[in-house]
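All protein chains but one are shown in place.
All chains are identified by letter, namely A, B and C, in their written order; residue positions are counted from 1 within each chain.
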């Protein structure tokens, strides 16, 4: 099986799906002639032409509004937002139109489309090229939210997102684009939306995470294992709708939970996970649910190593939780 | 002391502060000649003139962008968004500029301003005139978020918000505008931001809530009291930054928590409260933390009574939590 | 009307034969009939609201020619993106009166399952995309649909309605920008009814009018007397033809006036004079078409009386049926958030059903 980086896997998903389905078109800034600032759409303009790989004017509300109008008409657009940090000019369209269209039209009109956006930190991009703002989308009923952590999932989840009948916000941890490689099958496969994945089985602590933090979590789990703590790392993969069952099953086994994400702490996804577990597995809990998260400050440029959860922080928190 | 409705109290706060401080100007749609669609700015145009009560073009990004530019120059604008549901065209400016200005300029430039917006349901306004989207703002570091539940607090908190050096999102539960009356002192007083208020002392269950739901909670607490359950109702008032201490103190006493808000459940403020209490008072908890919230659907027009938390729902949940 | 504003029929019903589109009698009757139905519908909905039988309504009295005339220039396969004040266009294209009322009541017969507040009509089978409340969002959506049609090779156009206030929205700019860059077959139809709630048009623009904004996009821009249905039809038809021939978008400014309140919650006496309203009442678009028809010998007292009676009866019938329909089911509240109901929503539905039984 070919070994691809995450960004190559994304490129593959786009190009294979576009070959199969003429109703898929791409829109975004610099995605055509230039192949995308992260090269996610490299070569697609050459293969599929300017009618299907559309370099747009510089306006995110335009990109999303136009893509959505196209989807109402029956196309399946995949819009790229150059950095998740720049999605907010389209926030009204996403919250008030995209998320509510199926609902408010009684299921008659639907927006079958995907918004792809590089997210998260770790590339020294400062507060406008590092945001993890998934909360805004997870809180919005009507949207699905997905974030892969590996090349395999990147391709499989993107294919699933493109085929999904609901609007999907597809968040790509940009620091994994080139730093993570993995085997990726040629051709058709989809990773089902809404399903978490247990990456390491464990008995002592459940570690729930997603995106780039999966790799931090795995490293911390390994180190914890060396110290005799057995950690179950669960990659959520789909952030909305959440896979409750996977989480509750794991907690019933371990009784202890650490949640890791790089998004700010207050009302980051960790809050919801903590609340759900309290509701659904209260009597199984043997320690407080701990969160290791980004801080409630704008993302810091020169101190990003301080800002981000790292292996040490996760490890210490796992130890503390295990020994509570 | 005069008895005022909530909307009259807001009007008073605006007019008294404007009389004292020339740097306060108001901006919004229909706030001048028309006195505001909810009449919150009634009479102010006549008193302070068109330079201080500015009827704007129909663009929320314009209103917030202009108000913010004014605040950088040293004015203290109070911008009205006609319904919170229409704030999103300004979301980019709020998240990427307003919330981050002090931070990114090293404290040199600050945005001393307030955004007022009627929020919430109960007036048969459907999905675009009933939203409770406080999560988007609470999750955003750099913003303060306030929601009063009485006439007294409405005036006192708005005065505090107008005087505060940080940008404040001031959310006004529109269904209370005329349905709630109360004594409001003439003249100067402020209700400190960041402080919750214990409305009824209780021993068995802590009930955390805010805004219009306070009145539902009080009613449910009364009925619970009749059944022998003593409920402590805490009105959070400031949603960001949260008053941890008040909550933890209450939980240490009762060991049982019910959270009520009309915002959608997933990543509504209840999630954060639940997570914080798990973290800070785990060993005091005697029952799962329960949430009574709006559902994860767009706000429903004709079934709003089903959508919203009501006294019965809260009461049943309190009973269940008390008897766990 | 000032120069540069196309007019075919003047206030007295005199018309310029060179400009008259010369529609057949049956078609003229259809237009007239639609406007009368619309007026009757509006009046009845306002009455229902005043009687407390409906929560809210936004009438279009005085603006019927602007939207009926423009919608009439479209083919059924063309797509319409309404704002909310185009009742006549809904009726012309064929949304049944009972459906319009059911939507306002939010009852179980409503095709949108009672979920929408006021004037949010649409119908997929008629290529009318339901309007929503946020001002301006329909503009880029209409452009996107037009670009999709062009991509698929469908020879259709899209038309977006919006008001003078909506031109201040960022969506106006991004919609016109995309349309001009991609030569999208879209008609941007602005109903300049002089107010956005209480705010007069001069507060929305520094330019002398709205049509002139087209130049900033290298686009055709025209002004038309919005109370003259034949003039409206003419300019829209020209724009539609250009768009269908691949010559790109047009911005149309139809000059009209909102005779009624912004909505049943609005008190227009706070921001405009009765004289102003009266002066515009004299320009009533319905009267205008009637005078034209009479001048051409195509209409009389008897037809007039019969038509009003018929419209009143049809609207009464629609109201009667709609008012009898029950509320939507609790289950339906949780449908259509996603195509398949999520686990969380299934749980929440159970919760709602439990509590609904107590209620």
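Basically, a residue touches a chain if its C-beta (ideal position, glycine included) is under 8 Å from a C-beta of that chain, and two chains touch if they have at least 3 such contacts.
Computed from a predicted model, the values in this text were never measured in an experiment.
Chemist: Just to verify: which one of C:46, C:80, C:133 or C:179 makes contact with the chain not shown?
Modeler: Touches the omitted chain: C:179.
Chemist: Touching the hidden chain in the complete assembly: which of C:23, C:126 or C:212 does that?
Modeler: Result: among the candidates, C:212 touches the missing chain.
Chemist: Which residue among B:62, B:126, B:255 or B:294 touches the omitted chain?
Modeler: Touches the omitted chain: B:62.
Chemist: For the chain left out of this view, which of A:20, A:124 or A:227 touches it?
Modeler: With A:20, A:124 or A:227 as choices, the missing chain is touched by A:124.
Chemist: Against the chain that's been left off, what residues of chain B make contact? List them.
Modeler: 25, 51, 56-57, 59, 61-62, 65-75, 89, 92-93, 96-97, 100, 102-110, 141-142, 144, 165-166, 194, 241-242, 244-245
Chemist: Determine and list the chain C residues touching the chain excluded from the picture.
Modeler: 168-174, 176-177, 179-181, 183, 202-208, 212-219, 248
Chemist: Taking the full complex into account, what residues of chain A touch the chain not shown?
Modeler: Contact residues on chain A toward the absent chain are 29-30, 33-35, 37, 55-59, 61-62, 85-86, 88-89, 124-129, 265-266, 295-298, 300-303, 305-307, 310, 312-313, 316.
Rule of thumb we're sticking to: only the chains that are shown with their structure count from here on.
Chemist: Looking at mean CA positions, which chain is nearest the middle of everything shown?
Modeler: Given all protein C-alpha atoms shown, the central chain works out to be B.
Chemist: Indicate the whole-number Å distance between the mean C-alpha point of chain B and the mean C-alpha point of chain C.
Modeler: Chain centres of chain B and chain C, defined by C-alpha means, are spaced 36 Å apart.
Chemist: On a C-alpha centroid basis, what's the spacing between chain A and chain B, in Å?
Modeler: 31
Chemist: For chain C, give me the residues that contact two or more of the other chains.
Modeler: 115-116, 120, 132, 134, 170, 337, 342, 344
Chemist: Where in chain B do residues touch two or more of the other chains?
Modeler: Chain B, residues with two or more chain partners: 85, 88-89, 127-128, 266, 296-298.
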